[in-house]
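Here we show just some of the chains, and they stay where they sit in the whole.
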Amino acid sequence: MLKGRNLIDPMDFTLEELEEVFQLADKIIENPAKYSKVCEGKLLATLFYEPSTRTRLSFEAAMLRLGGRVLGFSDANSSSVAKGESLGDTIRTVGCYADIIAIRHPKEGSARVASMYSQIPVINAGDGGHQHPTQTLTDLLTIRNVKGEFSNHVIGLCGDLKFGRTVHSLVKALSRYKNNKFILISPDELKIPDYIKEEILKKNNTEFEEVERLEDVIDQLDILYMTRVQKERFFNEAEYIRLKDSYILDAQKMRMAKEDMIILHPLPRVNEIATEIDSDPRAYYFKQAKFGMYVRMALISKLLGVC
Amino acid sequence: MLKGRNLIDPMDFTLEELEEVFQLADKIIENPAKYSKVCEGKLLATLFYEPSTRTRLSFEAAMLRLGGRVLGFSDANSSSVAKGESLGDTIRTVGCYADIIAIRHPKEGSARVASMYSQIPVINAGDGGHQHPTQTLTDLLTIRNVKGEFSNHVIGLCGDLKFGRTVHSLVKALSRYKNNKFILISPDELKIPDYIKEEILKKNNTEFEEVERLEDVIDQLDILYMTRVQKERFFNEAEYIRLKDSYILDAQKMRMAKEDMIILHPLPRVNEIATEIDSDPRAYYFKQAKFGMYVRMALISKLLGVC
């Protein structure tokens, strides 16, 4: 039963609970009109203590397409809520007005704190560099719908694997399924943290390999998850110049990739995927945004207990 | 008849008109579903020339829960309306789009000016330190629903009674009812203004008493209305240190209070109510926020003439 629950960490849900969300998402994709009024009379509060237009619009579109309504704020600066009041008090007040909360906050752990004070379900829409569970659900629903299953994939994660929270969450999530192999593609400075390797990958007996250059492994991949590599993250300029092109996906590299490899990206992208790839049928990063809306529709419906 | 009227000052309404609003609020509380579409097709414009997230969300939730819709702005800085255009022109334009306006403005008297130019009802959502009539309606509905009547109460007002507009409005409002007694609890620097004593309390033959320390009188109170005391308001540090704890409500003081005393607060609170009190059944300040939404639902419905 997901009714009344919170989603703070992508691992809060069991595989069965995730499956429940994805199955509802599938039904919504198949027949959106059938679900266009299931949240009638329900209010979503979007409490965005830092701006994140993409995420906010995705949540709002999800609620509106379910027939619900939305209120909230998009920036704490133009919000009196932030001034002097504790998060707990704000949450208790908003709980008087709304039926469900999506909260974005720059401080790690704040979504969990919010859920402790809330009488209504709380969804973490990003708390600092910590968690962003609906992005993980988005990634998973895309993989499930395009690839048909969560198992038996070779997944390339490319770019900044050190700081990228979406990457960490995706590793955790996909390690719960059988027979996946990760190829971790990053410069030495931006390798995935040790605790992910030790406590997640090895504990789950998930195969993985660490490499430095995308071109060396792209031909093996079923799924390529791209993230941005910021120049400032490198130790020195020479190293950056030597490697930067390895983390830019272009038509030349795509010629080496499998016919059915899919490209994912949490967006926004800067230049790590050349725009010449946008029309490649293997580019799924914009379709992914649509799956993001659908998975939020399913999630909201489940937490509100209307479906 | 409240249809087409404005609410600028809490005293704009007669006791009978207030009663009309509260009775509708009661019906809405009893059966919200019955009222979930009464404002279908109606638009509320929330014109917030200064941010006040709590008040804005309360208005928006109220309108959305009546089936109406909302448009507006939450901050004049990100609004072109503020640039060079007179308030009258803005109001006349917004009157072309919406059916009712809730306006928040830093300048005293601006809501009254707005109502003079408006073809549609205007609700004052706070004009500087002047008036905030829907907060008063919120306070009244809470007292009415929890205490059953507006008469025969000993009401303690505690904290900054000099600058607190919600306190002034509440004194005015409750002085219209019989057999209430006010105990005004504040440091000397922050005593209630003379005009309130002379023109309101004495004129209405309402009993009152001025004291310095909450602990001395808390046992007599039926209602305790807390407000914040800001350090900057004190004449000197020594005085502040001597008195500050008298204006903080904690479990120790609550042990002296009546079993059925209720605690109100306009929120946001800072530290004037210790969080240990939040779970005390006499703490009504969060429930008050819910009454605030309901009373706005009733008010909007009445001014639009849909109920």
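Order of writing sets the labels: A and B. Residues in every chain begin at 1.
Keep in mind that, in the parts below, a residue touches a chain if its C-beta (ideal position, glycine included) is under 8 Å from a C-beta of that chain, and two chains touch if they have at least 3 such contacts.
If you're wondering where the values come from, they're calculated on a predicted model, not measured in any experiment.
Identical protein chains form the entire complex, numbering 3 copies in the structure file, with 2 of these shown.
Operating definition for what follows: only the chains that are shown with their structure count from here on.
Fitting chain A to chain B on CA positions gives a rotation angle of 120°, reported to the nearest 5. Chain centres here are Cα averages; for chain A and chain B they lie 41 Å apart. Of all residues in chain A, those touching chain B in their complex are 41, 43, 45, 69, 71-73, 78-81, 83-86, 88-90, 92-94, 96-98. For chain B in complex with chain A, the residues that touch the partner chain are 33, 36, 51-54, 57-58, 60-61, 64-65, 69-70, 74-75, 77-78, 267-270, 275, 286-287, 289-290, 292-293.
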